[in-house]
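Here the complex is missing one protein chain, while the rest keep their positions.
By written order: A and B. Residues from 1 in each chain.
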Amino acid sequence: MKQKTIIEGLIFLAGEEGLTFEQICSALDHPVNDAVVEDLETLKKQYDDPDSGIELTEFSNRYKFITKEAIYPYGQRIFEHAKPASLSQAALETLAIVAYKQPITRVEIEEIRGVNCEVMLKKLQAQGLIEAKDRLDTVGKPLLYTVTDEFLDAFELNTLAELPELPQHDGEEDLFGNEEEE
Amino acid sequence: MKQKTIIEGLIFLAGEEGLTFEQICSALDHPVNDAVVEDLETLKKQYDDPDSGIELTEFSNRYKFITKEAIYPYGQRIFEHAKPASLSQAALETLAIVAYKQPITRVEIEEIRGVNCEVMLKKLQAQGLIEAKDRLDTVGKPLLYTVTDEFLDAFELNTLAELPELPQHDGEEDLFGNEEEE
C-alpha cells in the first residue's frame, strides 16, 4: 500500500479531531519528512478538484477532511439542526483583541473595548474559543487569556502568525472607508 | 456543482451512520433515481481504487465512507500511544449527560449517546463519579443515576448550578446572536 493511501485513511479515521504532522509520521513505517509533506500536498491537490465534495485542510496544525462550502445548503436540507453558530459583533471584537494581544488580562481587554467583558469572556471560554491557563504575576494575580486551538480551527488559521496585520490608521486614509453598516 | 460531488459531500458528513438512498435524494435538487444510482456507482468505483485509503460502503441500505481496513493497524499506532486521558471521551460524554440531565435512567442516557452504556455506567460508578440511589417509579423501576460529591471535586465545582450553560443547537436562537453586554 502506498504511503499516501495510508495517510489518507488515517486522516479520515481521525475525523473532526484531525491529525498533526507528527501523529501521521508516528503511524508510518519509515517516514521521511519530505515524502510525507509531498504526499499531503498531493492529497490536498487531489481533493481540491472541483468535482470533489470534500477537501483536505490544515487548521491549527492539524490535517482534517471537511466538506466543501458549496455542500452546505444541501447538507442543511437533510440536517436542519446542523445550523452554524454565529458570533455577535461584541464576541468577535473580544476575540480579536485576545488573538492579537495575547496573553491579556480582562482589565486590559476592557480598557480597549470600553465595556465590562466578564460575561463575554465566560461565554467565549465555555465555547472553547479562549482559555485562561496562567495568571499575571502582579497584584491580584489576574488571569491571562489566550485563544485555543479550536479558535484557530474556527477561523481557518494554522497559527496566530497567519492573522492579517492590524489595519493602521495613522492619518491619510479614510478611516471609515471599509466600514460596513449593519 | 455536479450531483456526484454533492452526494459525496453528503455521505461524508453523515459520518458512520451513513445515509439511505432516500435521504440522499431528499437533499438533491431534481433527483432522478437512475442518475443517483449511477453517481453512487461511480463514487464506489472511484474509491475502490487501491490507492484510495477510503471506501464507500453500502450496508443495510445505508451509504457511508469508511477507512479501508488495511489502514487500521497504522491508526492503532497513533492512538494507543496517544497520551492516555484520565477520562476517555466516552466517559466524559456519559458524565456530561448525567451531570446536565440528572436524575436520569440508563435507557435515557443510551438514547442520547446512541450506544449501550451499561459497562461505562458500571465503570463510572466504580470510580465513584456517579451513583444510583433511587429508582424511577415506572415499569421495571429503572435506576436513576446522579453525579457524586467526588464528581464535583474532580471538576472543581461547588454545586451543579455552576456547570457552564449549554450552547443552543436548535437553530432557533444563535449562540451569541442575542448577546447582551452587562
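Criterion: contacts are C-beta pairs under 8 Å (C-beta built on N, C-alpha and C of every residue); 3 or more make two chains touch, one makes a residue touch a chain.
As a working rule, contacts and distances are computed from a predicted model.
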*Match the chain absent from this complex view to the correct UniProt protein name in "ABC transporter ATP-binding protein", "K+/H+ antiporter subunit F", "Segregation and condensation protein A" or "Heme exporter protein B".*
"Segregation and condensation protein A"
*Touch criterion as defined above, residue of B:Gln46, B:Gln127 or B:Thr146 at the omitted chain*: B:Gln127
*Determine which one of A:Glu41, A:Glu118, A:Asp134 or A:Glu156 touches the chain that has been left out.*
A:Glu156
*Where the complex has a chain not shown, which of A:Ile71, A:Leu121 or A:Leu144 is the residue touching it?*
A:Ile71
*Touch criterion as defined above, residue of B:Ala70, B:Val107 or B:Leu166 at the omitted chain*: B:Leu166
_Positions on chain A contacted by the hidden chain, ascending_ = 12-17, 55, 57, 59, 64-69, 71-72, 75, 77-82, 84-87, 89-90, 92-93, 95-97, 99-100, 111-116, 125-126, 128, 131, 153-157, 163-164, 166-169, 171, 175-176, 178-180, 182
*Tell me, which residues in chain B touch the chain that this view leaves out?*
9, 12-17, 20-23, 25-27, 31, 33-34, 61, 66-67, 72, 75-76, 79-80, 82, 84-93, 95-97, 99-100, 112-114, 126-127, 129, 150, 154-157, 162-164, 166-167, 169, 181-182
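Please note the rule applied: only the chains that are shown with their structure count from here on.
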*With chain centres defined as C-alpha means, what is the inter-centre distance between chain A and chain B in Å?*
22
_Residue numbers of chain A touching chain B in their complex, please._
1-2, 4-10, 12-15, 19, 23-24, 26-28, 50-54, 65, 67-68, 70-71, 74-75, 77-83, 85-88, 90-91, 115-120, 122-123, 125-127
